[in-house]
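With one protein chain removed, the remaining protein chains of the complex are shown where they sit.
By letter and in written order, the chains are A and B; residue numbering begins at 1 in each of them.
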Amino acid sequence: MIDELKNTMPIMIIGLTILSAILSQVFSNRPKFRDYLSVSITIFAIFLVFPLLNGVLNKEVIEFTLIQISPGLNICLSVDPAGMLFATLALALWLPATIYSIGYMRGHHESNQSRFYSAFALSIGAAVGVAFSSNLITFVLFYELLSLFTYPLVIHRQTDEAIKAGRKYLAYTLTGGIALVAGTAWIYSLGIEAKFEPGGFINPDEIGHSTSLFLFFLLFFGVSIKAAVMPLHSWLPNAMVAPTPVSALLHAVAVVKAGAFGVLRVLIFVFGATTLTDIGVAPIICVLASITLVAGSMLALRHDNLKRRLAYSTISHLSYIVLGIALLGPLALTGALLHLVGHGVTKITLFFCAGAIDVRTHKQNVSQIAGIGRQMPFTMTAFTLAALSMAGIPPFILFTSKWFLGSGAVQTGMYFYMFVYMFSGVISAAYLFPIIYRAFWVKSPDFPKFGEASATIVAPLIFTSILTLAWGLIPNSPFGFFSLIEIVVSIAFEARL
Amino acid sequence: MAAVFLSTALSFLGLNHVLENGEIRYALGGWAPPLGIEYVLDNISAFVSVVVTTISLLVIYATRHIVSAEISGHLSSFYCLVLLLLAGLTGIVVTGDLFNLFVFLEIASLAAYSLVFLGGRRAMLAGYRYLILGSIGGSLYLLGVAFIYFSTGTLNMSDVLYILNQQGASSSVSAGAIFIFAGLGLKMGLVPLHFWLPNAYTEAPSSVASLIAPIMTKVAAYSMLRMFISVFPEGYLINEVPIGLMLISLGSLGVLVGSIIAISQSNLRRMFAYSSISQLGLIAIGIGLATPLSFIAALLHIMNHAIMKALLFLVVSDINSRFKSEELKSLVGIGKVMKLNMIAFTIAAISMIGIPPTAGFFSKWYLALAAIDLNQWPVLIIILGSSLLTAVYIFRILENVFVKTADSESKNNQQSIDSKFGDAHELSLLNITPVLLILAISIIAIGIFNMLIITHILEPAL
Partner (left out) sequence: MEEIAARFPYWFIGLLLAIGLYGMIGKRSLVKKLIGLNIFQSSIILFFVASGLKHGASVPILQHEHHPIAQDYLNPLPHVLMLTAIVVSVAVTGVALSFLVKIHHEFKNEDEETILEQLG
């Protein structure tokens, strides 16, 4: 009974997000009630995670076929450790993000709030769907839906700039989606049941070397757009026109992480380490990722707009993950997955802080926020914690992940990439620490009195900043991230040996 | 109304019967085929007839109040023409006789010309041109039938198939095939024979456009498919006459030309007319690839596109009846006024782009699979690229509907218009909105359950 219930749980979680979206529309005239509803649905969804988590840790098979589209073509949800990791991250950050966006939207007197909440919930649902997809076609479905649902968020302000950014966003993501569809269709027409499995299901001996190479580029192109690997990154800084909770969601949880997760799926679960080495594409990805890594952080240095700076930092950090996966070593993969989680929680904190500053002071540039640390002590403390984590200072979570990434580079014998990681880590410090310095120690005479933003804004950002520390100290609590990662890594490389 | 409802019910019954008992053959007037005219209701024709009758039932129901506002003069004669059109279209679908098909084609076309002609000053010229070009199409088809008849001595489709299988290829049969496809291509709006289509759709009364646009060209496409399946022997139209290749290349051209021109339009209806040309291109590709999978894709797309276009054109006629404008600009801020309609519209628009899980994705999916099977890479690129081009114009519309905010002046203007056409608003809530919602739900439902349609209805027939 419980087991059967468990099988339907992934779909229940997605259903909850849809429910939340519909209720937001229905109760759009009663904003308070609507907000309570969406928060309580979020909490309920998080409770649903725990039984699934238990199941995964006990290596149960949780699978649910939604519908068969045609023979061998199923829309099928299943829970595997990797998907669980991503879904848990998305859902765990959904709660603070929802509370935060309630505070933010009220503080900013944004219009069209109901549409915002609906699209927000649906995006999370699509991200969870991406996480729980058990085969390529399901993955494509949710991936496309994710692009679609986040579009209203990007254009939320409805200014000309936002519309332009929205067009760019769509152009990039839809092109990526089409590449994915093409690759998927090709795989199906080869008669392969494209079910994700560690170690991959593409065998270049069977389908030919060039075909698998071509397939790889189609699929990788599709996922790397969302993961903002250069030169496909330029939609991301533009999408910064969106309200801050959206940027937080786009950058930390849903979209880019779905891209990074897609890279994981394509590299490890579609092709597998052996195949990638055979067709010799891993080095290309490594080079691309390290270029993005360094260039992203360099560009972040140059931007005065706080959100833009964070956006380039995101681009750089995503490539940490991509590079970690592409190194194809157990330690590097551990680091990459840890970084996926850690960067999510850290970056969301940073964006929350940027948004809090924006709500209170309407200032968005680094040069304008001198002395703000005295005015908004909680916000800036949280910012400091997150910045320390970003720079990879122990014992924060991103230290742990960078440690694993670095030792992964050593383990696979590619010392060069260790230096890339270290170099970029230094620059991360260089673009974040001046902000802290300016906020706390530079005095600005003509700075009016502000004070903290409302509790609904401050509480989530304190919460997530504590998480960066807590997950760094005990990565296993309360969601068992580290155990999940261990399982993923062991199954991914067991298949190889 | 009642008559249409009856024919819809009959076609559903027919489909059900065919699925249970196999095909129905009915010899008209008691003359045994191949001498007499025969009607054949097999899986495919039953499927298409269900699509045609259901769509027209919904459209006729939805546009009742628009018709009475648009058409001056006798409504009864208008509905008489509509029924004539439907009679012709269903006749085309169920007939098993080449010459009879011509007759029904002309009946349907004559009704369509007249309906288009009703749209006022501009429509007169569009209707007249449609008549001239449409008659050329019909005549070319007849010429093709003449060639077939004099080389096989029969007009019954299955008989022609049997005899051609025995006879093998001959130049006159091939010439006949070329004329037949040229004629049908003209009726279908295949590039470069599409010139009548945008004008006819744009200038016709909006209620007529929403009736003709979804089904008229689809039925011509269906007859092409018939030619491939039940008239010419398998492989004849690929190996002996390069019609398959022609359809693929012209279809691809149509996909590109149609969507690129659609992008540059500012009139909503004209935009959809060009988008029809591009979607018909996809259907033509499906027919031209000539594998069972691609036929499934084409048939599925005939249905999907009929539903999507019916929805889109209904929305346009609703907008037209309330705001007296079809320009893209007039849509600004409309998402707030007509919420439900616009949600339905969005679903159809997304399906046009082909984003899962809507119906439009799956017909493109099967088409892409068929193209991959045949190693037709350029075609694959065009099929997938068309999604992007479609996305461009679709999101131009959606931006206007939802995102852009009207400046205060035009807002006031709109409000005054809104109050002026208050009754129209109520009527459209009663008439159009439910239909739009039905269509939108069916788009998603067909997307999710398309396998049932394929395995139960289409696959056994191919």
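In this text, contacts are C-beta pairs under 8 Å (C-beta built on N, C-alpha and C of every residue); 3 or more make two chains touch, one makes a residue touch a chain.
Please read all numbers here as calculations on a predicted model, not as lab measurements.
Asks: The chain left out touches which of the shown chains?
Replies: B
Asks: Pick out which of B:Y39, B:F78 or B:Y113 touches the chain that's been left out of the picture.
Replies: Touches the omitted chain: B:Y113.
Asks: Looking at B:I132, B:A169 or B:L430, which residue reaches the missing chain?
Replies: B:I132
Asks: Take the complete complex as the reference. Which residues in chain B touch the chain that isn't displayed?
Replies: With respect to the unshown chain, the touching residues of chain B are 99, 102-103, 106, 110, 113-114, 117, 121-122, 124-125, 127-128, 131-132, 135-136, 138-139, 142-143, 146, 149-150, 155.
The rule is short, and it goes like this: only the chains that are shown with their structure count from here on.
Asks: Between chain A and chain B, what's the gap in Å when you average each chain's C-alpha atoms?
Replies: Chain centroid spacing, chain A to chain B, equals 43 Å.
Asks: Which positions of chain A touch chain B when the two form their complex?
Replies: 67-70, 73, 75, 140-141, 144-145, 148, 152, 155, 158, 162-163, 166-167, 170-171, 174-175, 177-178, 181-182, 185-186, 188-189
Asks: Show which residues of chain B lie in contact with chain A when the two form their complex.
Replies: Those in contact with chain A are residues 350, 353, 355-357, 362, 365, 368-369, 372-373, 380, 384-385, 387-388, 391, 395, 399, 402-405, 448-451, 454-455.
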